[in-house]
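One chain of protein is taken out of this complex; the other chains stay put.
Going in written order, the chains are labelled A and B, and every chain counts its residues from 1.
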Amino acid sequence: MGLAKFLIKRLLQGVVVTWGVVTVVFFLRYLTPGDPTATLLPPDAGPEVRQRLRENLGLDQPLYVQYYDYITDLVVLDFGESMSSGREVAGLVASRLPATIELAVAATFVAVVLAIPLGVISARRRREPVDYGATLFSLIGISTPNFWLGVMLIIFVGVHVDVIPTTGRQMGLRTALFALSNGSASELGQWAAQLVLPAITLGTYFTALITRLTRSGMLEELGQSYVTACRAKGLPETLTLYKHVLRNTLIPIVTVLGLQLGTLIGGAVITETVFAWPGLGRFLITSINNRDWTSIQGTIIVIGVGFVLINIVVDSLYAYLDPRVTAE
Amino acid sequence: MAPKLEVEGLTTRFFTEEGQINAVEDVSFSVEEGEVFGIVGESGSGKSVTALSLIDLVERPGEIVDGAVWFRSPDLAARIEDDTPEAVDGDYVDLQSLSEGERRALRGTEFSTIFQDPMSSFNPSLTVGEQIAEAVEVQRRARANPRSVRSRTQGYGLAKFIGDSLLPTRDFVDDASHDRAVELLEMVGIPDPVERAAEYPHQFSGGMLQRAMIAQALAGEPSVLVADEPTTALDVTIQAQVLDLLAELQEDTGMTTVLITHNLGVIARMADRVGVMYAGEVVERGTLEDVFDEPAHPYTQGLLGSSPDLDGAADRLDPIPGNVPSLVDREMDDRCYFADRCPKAMGECLEKPPEFAVDGEHTAMCYLADHDYEEADALEEGYFDE
Partner (left out) sequence: MISERVKRSLSREFKGSRLAQLGVVLVLLLFLVATFAPFLALHDPTTTRIGTGGTEDLSELPPLGFSYTEQRVTPSGSETVEITARQTFPLGTNALGQDIYSRLLYGARVSLLVGLLGALLATAIGVPYGLVAGYFGDRIDDTLMRGADVMLAFPSLVLAIALVGVFRDSDVHTTTVPDPFVHAARSDIVPNVLIPRAAHVAEMPASFTFPVTVTLVVALVNWVWFARVARGEAMSVRAEEFIKAARSAGASDWRILRQHVLPNSLTPIIVLATIQVAAIILLESALSFLGFSGTDLTWGADISDGRSDQRSYWWIATMPGLAIVLAVIGVNLLGDWLRDALDPSIEGEGGV
């Protein structure tokens, strides 16, 4: 009961924040200096043409009418048409979403799988070589810009290892799985290979960050009296360590991860640029360069809403791990 | 009767950045089978570290540097005699010389502990029932396979943890242990034990949680119970209830109990014999009657004097003038550590007194236990002020 109530509260907050995101994005466009029709028309277009376009786009309406229209369109997932290609923004964004999700999930997976054991080992073998190694790695990891790491991986690894492609995305997971169902596994291999460098690029900062958090969290939890109590009752050390200490360490890690997911999404934007990965981030950069406002707005709203949703998931995980959260 | 525990010259130090701290220094006492041995002292006298040293839970930067804790267990002695003869003396086993695995195997089964603060001694994010059931499970596995220390710990690692987290049905603790945990909760007087077992520590009151901790401590049917300030964190009325419960359970099970507290009322009510700790040392020990009725050490006299009503359970010690001395090694002289607060300090107190026998088993680390106070030798007032 407590959990359900908690989730409903979180969802309502999510709706409010989403509304805020949409509003900010809507008004962002009106801060832009210059005439929005300038990019749509050839420079020599006459004033009548310009005026007609403005009327077509609804730009001659009062701002609140435009705002109302914008919101009502969004509710039915109508993001408008791209100012540069004329295609539906919703479709453009949707077609790029899988690439970004694959990349972000792969990077998170790499980070969690590597970082938590590394952090645990580092905390258990404090002030031993393993600990110093892990600390050094995490210091460098959080200080390295990921686009540079990506460039370095392309220059120093990609060129020498032929199986790992350095640019583009030959196929999506769906294609690979479809091939697998037809008995061909090599596509899945290719799909994984193309993800290797981008996932490392995007995941390194997170691996470093989670290692750091796990280490310091474990050290803090290990000092708690319940750990002594676990030992006193004869609980096997591994059980004490994982079932009790690590579980409690995960609570603050999950909180920080929720806050840091923004960095992951931002990182995805730039990683996609480095690896010519056809995801949302690259689409956003292209749209900005084209001054394609409808596409920019659509992409940012989708990213913002995605971020809100992820945070709700993170909060639920948090509530699952820490029973005190849902308690009144 | 042969003692259950013989502590000999136990010395525990902490090696911190501020320097070496002599928390427990050359402490000796024995505890008879089935009795309650009380250790009393002010905060910072080293009594809690003594408790942790008994159950081998001193953590870095602390270290037991010297001494032996002889534990009478004919079975264990017979079993390990061949492998580690240095740890065995007749029916006795020296806990300090045992292998790490053997020592751990004794925890929860032979030795159990009740800690001071129930709120922080339970993991906040697991149910109380689960945590008690773990203690039952440890005991159950040990009984099922008494020879193998490893069998209890085998196979629980990170992979298993992830498996358990993803599939809640696979677990370290089985259903029988959960049922036993509920029984234990009922035994310590917790109403609606089935419902309470499924609750988290923050949903319990302090007194109820301390009862739950007692249930957890009893899960392994231990032969020795170390209770470190079991009632300090509780309200006065609850204290009395918890003490009653402890006394009753101790009588029923006949467990040997080491009770550590700063509360003389608790000692008077529970203990058969008493050790008084000051600055990491046991300065006086003997039967309850010896120590309380005829205290030989001025410190014990001061403690008793500051506690007007020994029958009340909730007496706080009025402080004796002055402060508990620093236990930092380099700041300690080799003298009677109480001399600076002692109303009867003499010249010879600048040299450390040995342990004098007062009467039979009643001993005290004070020259006054050997000869009378001589005013002529008295240290002048303010001698220890800088």
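As a convention for this text, a residue touches a chain if its C-beta (ideal position, glycine included) is under 8 Å from a C-beta of that chain, and two chains touch if they have at least 3 such contacts.
These numbers were taken from a predicted model, which means no experiment stands behind them.
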- Message: In the complete complex, the chain left out here touches which of the visible ones?
- Response: A
- With respect to the chain omitted from the figure, which of A:154, A:171 or A:192 is a touching residue? A:154
- For the chain that's not shown, point to the residue among A:66, A:144 or A:316 touching it. A:144
- Of the residues listed, A:197, A:222, A:254 or A:303, which one is in contact with the missing chain? A:303
- Mind listing the subunit A residues that contact the chain we can't see here? 13, 16-18, 20-21, 24, 28-29, 31-34, 139-140, 142-149, 151-152, 154-156, 159, 205, 209, 256, 259-267, 269-270, 273-274, 281, 284-285, 288, 291, 296, 300, 303-304, 307-308, 311
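Quick note on the criterion: only the chains that are shown with their structure count from here on.
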- Residues of subunit A touching subunit B in their complex? 117, 120, 224-226, 228-239, 242-244, 246-248, 251, 321-324, 327
- Query: For subunit B, which residues count as touching subunit A in their complex?
  - Reply: 52, 55, 57, 59, 104-109, 111-113, 115, 117, 120-126, 134-135, 138-139, 142, 152-153, 156-158, 160-161, 164-165, 172, 200, 202-203, 213, 216-217, 219-220
